[in-house]
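Shown here: the complex without one of its protein chains, the others still in place.
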Amino acid sequence: MSRSTRRRVGPTAGGALLLGLAVLLGLAVLLSLAVGSRQIAPGVVVDALLHRGGSDDAHVVRSLRVPRTLIGVMAGVALAVAGTVMQGVTRNPIAEPGILGVSQGASVGVVCAIAFLGVRSPTGYVWFAFAGAGIAAVAVYVIASGGRGGATPVKLALAGTAMNALLASVVSGITTIDAAALDEFRFWHVGSLSGRGLEIAGQTWPFLLAGLLLVAAAARGLDALALGEDVAAGLGHNVPLLRILGGLGATVLTGVAVAAAGPIAFTGLAVPHIARALVGTGHRWVLPAAALLGPVMLLVADVVGRVVFPPSEVPVAVVTALLGVPFLIALVRRKAVVAA
Amino acid sequence: MFLRHRRIGLGIGAVAVALSLAACGASSGSGADAGTAAAEAAKKAVAKGGSDFGTAAEKTAAMGTTAKPGEWPRTVTHAMGTTEIKAQPKRVVVLDVGELDNVVSLGVEPVGFAPSEGSPELPSYLKQDAGAPKNVGTINNLNLEAIAGLHPDLILGSQLRAAEQYDELSKIAPTVFSIRPGFTWKENYLLNAAALDKTEEAKAKLAEYDRKAKDLGAKLGDHKPVVSMVRFMPNGVIRLYANASFIGTILKDAGIPRPANQDIPDLAAEVSAENIDQADADVIFTGVYGDPKATDKEAVQSNPLWRNLKAVKAGHAYEVPDETWYLGLGVTAAMTVLDDLERHLAG
Partner (left out) sequence: MTVRPTGYSVLRTGRAAVLLHRRAALVAVLLGAALAVTAVAYLCVGESFVRPAEVVRVLAGQPSPDEFVVGTLRLPRLVVGLLAGAAFGVAGSFIQTVARNPLASPDVIGVTHGAGAATVAAMTFGLAAYTALPYVSILGGLTAAALVYVFAWRRGLHASRFVLIGIGVSVALGSLTQLLLTKGDVLVAQQAKVWLTGSLNGRGYDHAAPLAAILLVLTPALLWAVRAQRTVSFDDDTATALGVRLGRVRLGLTILGVVLASVATAAAGPVDFVALLAPQIARRLARTAQIPLLGSALTGALIMTIADLLARKLFSPIELPVGVFTAVVGAPYLMWLIVRTRSRSGGAA
């Protein structure tokens, strides 16, 4: 956490890096459209996108690969940005939607809606995912702020872990008693991009936008907060407001990701660290870098999941973890662990 | 800073190696109980990929009893050894859907039943004749106290499901285990019947089933349609059921041909939504495990790829009940499946 580990990039270098990441994202999107358990030649893919071809291959590209790629991009952006903000707000290097119990809260919201309120449409789920994520986030923060010393990183992570444990048990309890909810819940249990339609993207994009705007409003303050609460307050930032803005943004983004693709752990943890390794610690650069890297990671993981055991597919959440971990280990070994 | 020593890793590694040796020693079965060791070996081989995945049926067929009808006590040989049953069992507990179907088809109302985790109720096709068995936990999480509280005089189950609880179960009541549920359903049926002294009834039922299957085959004539079995499962899993499955055995018995990718000695082949055209045949039967919404069913069937399939275009894609076609695993379910097949193929 020493000052010497902080690094910032100049506008030119930062811009070049972001451009590079954008190109990388473009490649990942193309890869996601072109590669799958079904062999389709790249020319046919392009043709399917540009013309309304009626071949089987064209149908596969348009009706299966385009929606899942779009959902992958949305979930990737949401998770990576949510993770970055959570790490910044809590000043905790291991904060992310999964570890702080926010993803689990969203899942519980969905399960309760199905089991107790009979909500059956995805439009209904979304709101319960937000509510669950929000309640879990607030509860964890309130618990961690209790006692002396305020919400220290360790207390936050501890409260998040306890919340995760509790919510996981609630879900197990409900699903054991209510078998119908259990079946439905399998869908929410392992994050996957398969079988998600365009309508889910259509329903959640306004929320993604809202979450990103909230985060953007908090971005400048996060840099000051990284130097400490006192410093941030001294620099004229309203620390509680900053935390509320950031926390709200991260919660909405987590809700979007869970509603779109189910719980996907690890992207929110690993991507911010990778982004910081590339562009330094300034949030002006880290946030866009994470927003570009998140979907790259998710899409590449999804493609790997599609081709590794043909003809069947491995859920993206499984692959992100398996691919992300070696990356994270290498990173953590090379760099000193930075708190924010 | 903590743990400065490289030796920690080495130490943990060393203990790991020591324990792996211990594990090898333990798994090679030097234990005193040779019977249990043999049973373990059998269970190990039953699991997918084991060497005798295909021979479980033959092995189960060799089990049973040498007792004559009406002869009590009788000794039944089964997957876990031999068990003596003193008198005609009156209070039977069944640990799986297959055993439930078996005893109900023999006119026995079980006192206890362990449903699967997903559906904690009696299968609807057996509800009428099964009486009101008490719930004794779920298939993979048996409640032994609940079983003991029913004071059963016979427990029927399978090694694959409950080998670990065999010792306790056999202290509650004589316990007879088949090797595994599934494609060995006919052999399991005869084994259960032997314990209930209803071998004749069981053979008669199987003969009736056989006749019905052959009749269906004859009715379909020389140009039988090729039948593809598609089952949508949660998390995007789509299975094409093959020969070593319950439904696979029924289609074989009726002489109904299968597509090459499903004519394999395995439970099922897996495909993804992108490759659903590999499921094509003259006729497609689809089942859904659990809630359709948890599966890729809608995404697949709303896709032009599905609508372009030969069977779908010709209107020969039918939805069938999962609980008899895939979960039934007994003769009652098999008869219903034959009725369904006849209605769709010969109707």
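A and B label the chains in the order they appear, each numbered from 1.
Keep in mind that, in the parts below, a residue touches a chain if its C-beta (ideal position, glycine included) is under 8 Å from a C-beta of that chain, and two chains touch if they have at least 3 such contacts.
Here the structure is a predicted model, which is why all the values come from computation and not from measurement.
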* **Hidden partner chain, touching residue among B:Q88, B:S124, B:N140 or B:S302** => B:N140
* Which listed residue, A:A144, A:A290 or A:V303, touches the chain dropped from view? -> A:A144
* Asked: Which of A:I71, A:A265 or A:L299 sits in contact with the chain that's absent?
  -> A:A265
* What residue numbers in subunit B mark contact with the hidden partner chain? -> 1-9, 11-13, 15-16, 19-20, 22-23, 26-27, 29, 31, 36-37, 40-41, 43-50, 117, 120, 134-146, 148-149, 160-161, 163-165, 167-168, 171-172, 180-182, 235, 237, 267
* To do: May I ask you to list the residues on subunit A that touch the chain which is not drawn?
  => 93-94, 99, 143-144, 146-150, 152, 154-155, 157-159, 161-163, 165-166, 168-169, 172-173, 176-177, 190, 265-266, 269-270, 309, 314-315, 317-319, 321-322, 324-326, 328-329, 332-333, 336-337
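Note that in this section only the chains that are shown with their structure count from here on.
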* Asked: Using the average of all C-alpha atoms in each chain as its centre, how far is it in Å between subunit A and subunit B?
  -> 40
* Using the touch rule from the top, collect the residues of subunit A that touch subunit B in their complex. => 36-38, 54, 56, 59-60, 63-65, 120, 179-180, 182-187, 189-190, 192, 194-197, 306, 311-313, 315
* Of all residues in subunit B, those that touch subunit A in their complex -> 117-120, 234-238, 270-275, 277-278, 290-291, 293-296, 298-300, 302-305, 308
